[in-house]
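For this view, one protein chain was removed and the others were kept in their places.
Chain naming follows the written order as A, B and C, and within any one chain the residues start at number 1.
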Amino acid sequence: MTSQVNDFAFKIATANGTGSASANSLIMQTIFRMGIPVTGKNLFPSNIQGLPTWYEIRVSKDGYTARTPVFDLVVAMNAATYEKDVHEVRSGGWLLYDSTWPLDERLLRDDVTYIGVPFAELCAGAFKGVRERILMKNIAYSGALAALLGMDTEVIRALTKEKFSKKPALLDSNDRAIDLGFKYVKDNFDCPLPIRLERMDETKDCILIDGNTSSALGCLYAGATVAAWYPITPSTSLMDAFKSFCQRYRHDAETGKNRYVILQAEDELAAIGMVIGASWAGARSFTSTAGPGISLMSEFIGLAYYAEVPAVLFDVQRTGPSTGMPTRTQQCDLMLCAYASHGDTKHICLYPSDPREAFEFAPKAFDLAERFQTPVMVLTDLDIGMNDWMIPKLSWDDGYRPDRGKVLTAEELEAGRSFFRYMDVDGDGIPYRTLPGVHPRGAYFTRGSGHNARGGYTEDADEYQEVMDRIARKTESARKAVPAPIVQRRPGAKAGLITVGGCHAACVEAGDMLAKEGIPLDYMRVRGFPFGDEVKEFIESHEKLYVVEQNRDAQLRSLLMLDVAAPGTKLESILYYAGFPMSAHHVVAGVRGVKEKVLA
Amino acid sequence: MTSQVNDFAFKIATANGTGSASANSLIMQTIFRMGIPVTGKNLFPSNIQGLPTWYEIRVSKDGYTARTPVFDLVVAMNAATYEKDVHEVRSGGWLLYDSTWPLDERLLRDDVTYIGVPFAELCAGAFKGVRERILMKNIAYSGALAALLGMDTEVIRALTKEKFSKKPALLDSNDRAIDLGFKYVKDNFDCPLPIRLERMDETKDCILIDGNTSSALGCLYAGATVAAWYPITPSTSLMDAFKSFCQRYRHDAETGKNRYVILQAEDELAAIGMVIGASWAGARSFTSTAGPGISLMSEFIGLAYYAEVPAVLFDVQRTGPSTGMPTRTQQCDLMLCAYASHGDTKHICLYPSDPREAFEFAPKAFDLAERFQTPVMVLTDLDIGMNDWMIPKLSWDDGYRPDRGKVLTAEELEAGRSFFRYMDVDGDGIPYRTLPGVHPRGAYFTRGSGHNARGGYTEDADEYQEVMDRIARKTESARKAVPAPIVQRRPGAKAGLITVGGCHAACVEAGDMLAKEGIPLDYMRVRGFPFGDEVKEFIESHEKLYVVEQNRDAQLRSLLMLDVAAPGTKLESILYYAGFPMSAHHVVAGVRGVKEKVLA
Amino acid sequence: MSYLAKPKVHHPSLKKNAIGLTRRDYEGAISTLCAGCGHDSITAAIIHAFWELDIQPYKVAKLSGIGCSSKTPAYFLREAHGFNSVHGRMPSIATGAGAANRDLILIGVSGDGDSLSIGLGQLCHAIRRNVNLLYILENNGVYGLTKGQFSASADPGSISKKGEANTLQAIDSVLLALSLGATFVARSFSGDKAQLVPLIEAGLTHKGFAFIDVISPCVTFNDHEGSTKSYAYTREHQIEVVQSDFIPEREEITADYPAGSVRDVRMHDGSVMRLCKVEEDYDPTDRDRAYAHIRKHKDRGEVATGLLYVSPDQAEMMEQCEAIDEPVYNQPFERLCPGTEELEKLQRRFR
Partner (left out) sequence: MSYLAKPKVHHPSLKKNAIGLTRRDYEGAISTLCAGCGHDSITAAIIHAFWELDIQPYKVAKLSGIGCSSKTPAYFLREAHGFNSVHGRMPSIATGAGAANRDLILIGVSGDGDSLSIGLGQLCHAIRRNVNLLYILENNGVYGLTKGQFSASADPGSISKKGEANTLQAIDSVLLALSLGATFVARSFSGDKAQLVPLIEAGLTHKGFAFIDVISPCVTFNDHEGSTKSYAYTREHQIEVVQSDFIPEREEITADYPAGSVRDVRMHDGSVMRLCKVEEDYDPTDRDRAYAHIRKHKDRGEVATGLLYVSPDQAEMMEQCEAIDEPVYNQPFERLCPGTEELEKLQRRFR
């Protein structure tokens, strides 16, 4: 890297449950408020207290938000991972450590500058009680970093004030802890380091938000009224956020009554059952879960598909298979979500790439579910869902009205409008439906067993097939309704890069890097399944396509082959599935690798 | 059709639960014992009593066993379906009906010969009690058919004797009922009809058996000791058969104790859990279910895949999605079984084509499951599982010994052999395992969460990936171990026919028909997934391939595209999925259709 | 194929109820169950109860799982929406439907396999939530639709049609419901319409989860000698511990019972369940005594029937959720979406 101003990355190693989270967000927010593009990745264990946890912060004046595996500075606060952490520093980088205890000789690298600050000692002097000392040690390193990286202390002060406005005692100790670290560094080292921060004006129209929060906000704005769920990492915070938004915006002050119902189900099978029951009765209803939940919901998803009941599912993907690594990210449910359940089934899927799209796709998901009377899956992942992303402010169109789809009203039925539940009246493959409790003429019997166009039970070959064929036509027509892919073309590009979801950030950056290297690539990010014509065209218009995704078995590539007959020979996979978010380096290396492979 | 001797089909329409089953099997067995190739298809409702049910019998001197939709004769015993049944008779064919009541004018066709027999009246005279009269009416029509088709009355006598050897009263009334029908027809019509039976010698090395029975027998011979299941049509009779075989061969006379355990679980999730627990503890264990069960087992299947626990599952496929048509057949779980569960998963699948292969593949399934330490799915369907097929006698190699796979013994462990559960010691991707309760040094912790090669818990990126990559290699190597496809080549063939499972019979017949028409086709039936090299080669060696299967979404075609990179452009689908078994007519029409499409 | 057994009570079968409907208006498709199946009698009782309560059929939602019993919602209230869901999962469908539209009158029909094996967890949790639902368990001790395997309600020692004796403990759904805090628990017999109809009426009126276990013999697979769920066995061993009579709100209550022997339980809508305590020491509002009492009969090999326990005043699910009185599903969008301005304000949090 040439200039290191506002363009570097550092990593903080601590132990789970020692309050480092607030220190890390303080650092993030400070940089953000200095107007400098910043992203943070929280790498935490599947444990409540004591295991190692890391927080990675990347500062990028160019606005790149993907994870980078190269660290200029590492803050090593956890003895348990000390050795590992020292190795993580790039050659020529810095290591900030607690010098209360002497450093193990064997851990000394001569290509790294060691910055020792006796955090424990300082805090022992300044604070009483074990717990507070541990907490404040972690606040103190943010003070040290402030000095080393040249953070704006005014901004920090302002932030702590806001945060602890109601807790003066805490405010005081936090500020003192920050000063401890700040002062000690100022007095003992020359600051700031070559890697440092300088005010910019790049973040004023942005926010820092995680995708679970924005997804929840999207459901609130979409008018969802019934949510059912079962806790599972990394989707839990989505429902927590939805609940707190509802408490704020859906609570009727006078009556003290709620304009929403959130049910913590006994398991995922019950959760999706409740969603299907609520949607059947007319509510916009959704659940949020992760891979294991989708597996358990499979039978019910098939019922909703065949009986044509709307349902919205958020799958915040985590590393599979089975329990896998619940606190690591992956895009490993693409195939499952597209075809979940036995028999011939195919489901509409949406693939947001960041918290902003997660917000925008929520109303879209409900519109599609009610329009096409079928389950719609919104696939995010742990990285999108739980990490703080810098994104352009969310915007909303007050003109938006939900598309409730073809639902016959009591008036229409009263007016003698004929109703056959599964008949293709309009030739678009979408039948009309009615809601229970509305009108006698709307009554029909919903079932997952064989039924004919009139909604009657059948075991007749032709009647069965008629309905199945119509459903296939219906799903086909959804191609045009799902969000079109994002396509960017570069002059002189022969090959293309294809990706999905959260890999976007890495691919955009990699595209720039490769272009600089003289390898210009066109780019397409798919956003909805089944894929639309643009996807087909993009594939047809390139001889070689690199498919970037975060799973072992090239699931996106598989979907492209199955759904738009993309010839496998064209599609080169670039896969990363070890659990961390995709980085531009992986993509670039992947492209180079393939090129070499081809040349060899 | 030219000659109609030993080459025709007829259909018997009755009501569910009126004892027609025994009459139908009597007819089947008589023809079979006359040495004439015969098959029967039972089309029954998802109901216990009263709904329409049909039994189709095809006589084929050439030994074709596929279903044919063309009926020379229909026996119309059910007023409720009278109209439908009359239409089913081919032009120039015969209708046998109960003339106790006058026939509705509107049902008369002048291209059909009506044969009226007053069954109800005859039985009213000869038998007492409503129930017996109903039952005997159904026996009586077999007598009538005996006369019309020229069945060997000696054979019939012999059969009833065997059947009712312990129930003389029943024997008597059955014989009387048969005589009633037989005599009446002899006296009133000239017999036999142009469609008639003549003794042959084609069945002496064959048996009539259904695939659920033979699958169960296969599990018995494979040495399965623990079975867990939850009742579901059409798989229930598989476990019923296994139980009765065990009672006969696994019951220790002296001790009165059983050398097997069969557990009727509370649901499919528990059933597969029990199978996994039993396999983990070292037993050959299996479950049998249908599509909805596989959906519910999805989470557990992923655990077995990732924790590498053997398990054998029989999926007797029925018409989906959801509850679908439980008493109709389909091949609609091909995709689900190949990739069941969230995360990156891929499963070994076996596809028997008839009851004989179902028997042979059972031991194979256990061998593969234990060798590769992974779930193995055996996919049959309602047609294979519940219909009586004429197949060559089953044979067994007494030299067979189960392949229990890489299991370390107490002796090996005692001898200090080092053991790391998930390490690739032999370079074949298959690790060694140990069984609980055997030796302290064998102890390890089985988990569905992240684990490393040594079997320890991990959240480390490299350790996680090492195990995932090895598992992928392991599954790859299974290609060579699964049964190779059946390939038949015809001189001058440019294109090929590809199919799976029970479509075999129809494809063989269609192949002959098309060859006669001057369209010679090579043929391949896949028998195991992941597909071996032969499959790849067959596809590469043809420009056009017709893929014949019984589902809407071309699932076999999808698997071929994903697993052996078959170019979709080559693969023309011939799909039939309305719930009845595939017939040669569908295949031939399909091939012609595609050809026309191509010409147009 | 059996046609609906017509109610055997004594008024002309075309009499109109208060909203001008005859019992015919409460019927459904023709049953496809076996002739004599207990489930058909329960269907007849359900039809009668809805008719007597003057309920508009279309205000009802009929829900079920999978099984012969679960087919029955097709055989009553043709003007009501029905949802024949998947095996054992009806409670979650009902819970969701009730959450979306609390005005729906929910009736769920299930079997012992559907409820006590694959569906046990959902049943227990629906009871816990006190979902406002009448749940009828048509209990025949077997899996009918899959041809006669033992269900979890089969009694130890009961003999299957194939002659095998059941070795497993039976799950007594009524004791289970009481242990889980159910607010309305009854048991009846498909052959006892006089008892069943008022129980269904009370169950429909009860605010919260009303659980009725109805012994409903399977004539095809479990009505033989040696079965403890046969007609014969049940007739012999059934003991009505509390005889109940349902008195709709509007009818004023005439106290023509010998004092002491009678106890009135007032339902939340003002209607009254009049209990004639057949047994002295019995109190259907005391959960623990009810439990002990049922066990006592059980130990004697008897099946206690009647309204075994009721607690009319506990908060049902939607009250616990403090939901608005109207259904949430059709709230005007304006009242649900905070709009652009709020979004602006809200986002300050994220800077």
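The rule we apply is simple: contacts are C-beta pairs under 8 Å (C-beta built on N, C-alpha and C of every residue); 3 or more make two chains touch, one makes a residue touch a chain.
Treat the numbers as computed from the prediction; the structure is a model and nothing was measured.
Undergrad: Please provide the labels of all shown chains that the missing chain touches.
TA: Listed by label, the shown chains it touches are A, B, C.
Undergrad: Any idea which of B:7, B:299, B:354 or B:463 touches the chain not displayed?
TA: B:299
Undergrad: In the whole complex, not just what's shown, which of B:19, B:69, B:116 or B:223 touches the removed chain?
TA: Only one listed residue reaches the unshown chain, and that is B:223.
Undergrad: Can you tell me which of B:21, B:103, B:207 or B:565 touches the chain that was removed from the display?
TA: In the complete complex, the chain left out is touched by residue B:207.
Undergrad: For the chain left off this view, which of B:260, B:361 or B:576 is in contact with it?
TA: From the options B:260, B:361 or B:576, the contact with the absent chain belongs to B:260.
Undergrad: Taking the entire complex into account, which one of B:19, B:118 or B:277 touches the absent chain?
TA: B:277
Undergrad: Take the complete complex as the reference. Which residues in chain A touch the chain that isn't displayed?
TA: 15, 17, 46-51, 230-233, 236, 264, 266-268, 292, 322-323
Undergrad: Where does chain C touch the missing chain, residue by residue?
TA: Contacting residues on chain C, toward the hidden partner: 117-121, 124-125, 127-130, 152, 167-172, 175-176, 178-181, 288, 291-292, 295-296, 299, 315, 320.
Undergrad: What does the interface between chain B and the hidden chain look like in terms of residue numbers?
TA: Within chain B, the residues touching the omitted chain are 29, 32-33, 207-209, 213, 217, 220-223, 225-226, 228, 249-250, 252, 255-263, 265-267, 269-283, 285, 299-300, 303, 393-398, 400-402, 434-440, 442-449, 457.
Throughout what follows, only the chains that are shown with their structure count from here on.
Undergrad: Provide the C-alpha centroid distance between chain A and chain B, rounded to the nearest whole angstrom.
TA: 44
Undergrad: At least two other chains touched by the same residue of chain A: list those residues.
TA: In chain A, the residues touching two or more other chains are 299, 303, 447-449.
Undergrad: Could you list which residues of chain C touch at least two other chains?
TA: Counting only residues that touch two or more other chains, chain C contributes 86.
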